[in-house]
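As you look at this complex, bear in mind that one protein chain is not there, while each of the others sits in place.
First chain written, first letter: the chains are A and B, and each begins at residue 1.
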Amino acid sequence: MIKENAEVVVIGGGVIGVSLAYGMVKKGAKVILIDKVDNRLTASRGNFGLVWVQGKGKGMPRYVEWCIEATEKWPEFAENLETETGFDLNYEKTGGLEICLGEEEYQERINFIEGMSQSSKSGRYDCEMISRKELQSMLPKIKLGKEVSGASFCYHDGCVNPLNLLKAMNSSFQQKGGIYRPEQTVENIECSSNEFKIETGTHSFNAEKLVIAGGLMTTKLAKMVGMEVPVIPERGQILVTERTSRVFNYPTGEIRQNFDGSFMLGSSHEAVDYDTETSYEVLQKIAKRAIRILPNLKNLQLIRSWAALRVLTPDQKPVYLESDQCPGAYAITSHSGVSLASIHSSVLVEWIIEKKIPRGFTDFHPERFNVQEAI
Amino acid sequence: MFKKQYESHESVSIIFEGKRLNVEKGLTVAAALLVSGNTVFRASVVSGEPRAPYCMMGVCFECLIEIDGIPNQRACMAPVREAMKIKRQIKP
Partner (left out) sequence: MAAAITARAHGLSVLVLDEQPSAGGQIFRNIETLEATRNSEFIKLGKEYEFGSSLVRRFKKSGADYFSDRSVWQIDNNLQIHHVSASSSKNNSVVSHCQAKRLLIAVGAMERPMPLPGWTIPGVMPCTAADVLYKSSGFIPDGKVVLAGSGPLLLLIGCRLLDVGVHVSAFLDTSMNGALLKALPLLPNALRSHKYLTRGLSLLWKIRKAGIPFYSGIQNIEALGSSKLEKVRIRKSGKSFDVKADLLLLHNGVVPNVQITRNLGCEHRWYDVQRYWEPIVDNWGNTSVDDVSIAGDCGRVAGAAISEASGHLAALETVYQLGIISQTERDKLSRTHRIELARHQHVRPFLDKLFQPSKKWLIPEDDKTLACRCEEVNVSEIRETVRMGIKDPDRLKSMTRCGMGYCQARMCGLTVSEIIAEENKVSPEEIGYFRVRSPIRPVTLGQVAEID
């Protein structure tokens, strides 16, 4: 057994865990980041790279504000990472679209955006509906499909290369003295009055604080320190094409053209447990819809596809929790790890290290799920 | 790089980089271009370095070329056809 000590042990090397670990070493804390062995279940390598506000947080005003705040911190966050590591994040804040096909979708979108605006108690949420004509003028280099009726456009939205983001945060974390321990399987966690002992197959880690950001493993790990954090997997499949000249300059939730010119297409929402296979039916469905939106895509060659599992709480909004039973242990889960990386690495880190509780933070407590159930 | 051992009887006329080129019928685009003395098919999309057919059997995707307006076709798998328009993929 290799014994190692730290001020903070973070369990989970995905976008959330790494952004927290990164933020903490920047504050001067001694951090060990533990990462798992099974690399097939990681949402951090299978997402769309959106830095998004548009559809997030309906019905939870605190979360809407949280997302807006995160996108405002993003430009500086990206610049710092690029300077620290020399890696390009290809972050762009152009505003984001959700394109509608047909009148019904357009009307549904209008209603949805209204609901979002109402959820933004500060009134800062800035999203509007645009007509087909306006949309086409925003995209002069590519023809819209006949059925495109318009879109919603949100000024806060942007996108990033999520793989480079993960790589850059991990690299900067290690460069700043953070210790990265991959290939670990956490078998047991003991908490005593002033420390935590985390045992894996090969190591025994001691720490004053413990942060659990284990994605789909969070439920199991959080239980070990007296926290109830329900998360379930939801599969999404994505197609990636060959490179072509840049013609589509805004990200959407289902089509985006990467910096290198390849198109990424989604999206799907499937409750298939822990299955990360792709399926012919879904790939075809995604391709069909993408071609309805941008007919010229039909000539592009599909090179890759993948499937990954989103980590969803019952209401799809984050859980940020400190254990009552074992104070000093935290559970963090959110399906917006990329969008919130900027705020996780700053505001959440301040909460964990300096005990600065953000305003309205109790909204993120998982007891809200019990309340909903009771109703 | 490669040469014919003997003259062939049947030929087709293709248009390579805007110029008419007579090539033996039944050849793949890759073979036809190589034997006509063309050694660069494209510029790599990453660095721009010159690339040419490598495996000649459809595995490596090095021989990508524009055929009849469609980019990124495997030249080693496409048989030549009368009036086929072929363009190298070299960014200006």
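Keep this in mind: contacts are C-beta pairs under 8 Å (C-beta built on N, C-alpha and C of every residue); 3 or more make two chains touch, one makes a residue touch a chain.
Please read all numbers here as calculations on a predicted model, not as lab measurements.
*Asks:* List the displayed chains that the omitted chain touches in the full complex.
*Replies:* A, B
*Asks:* Please identify, in ascending order, the residues of subunit A that touch the omitted chain?
*Replies:* Missing-chain contacts on subunit A: residues 35, 39-40, 45, 163, 166-167, 170-171, 174, 180-183, 239-242, 265, 277-280, 283-284, 287-288, 290-291, 297-306.
*Asks:* By the contact definition given up top, give the residues of subunit B that touch the hidden chain.
*Replies:* Residue positions of subunit B that touch the missing chain: 1-6, 24, 26-28, 31, 34-35, 39-41, 44, 46-47, 49-62, 64, 67-68, 70, 72-74, 76-79.
We adopt the following convention: only the chains that are shown with their structure count from here on.
*Asks:* Show me the residue ranges of subunit A that touch subunit B in the complex, using the header's touch definition.
*Replies:* 242-244, 260-261, 299, 301
*Asks:* Which stretch or stretches of subunit B touch subunit A in the complex?
*Replies:* Checking each residue of subunit B against subunit A gives 45, 70-72.
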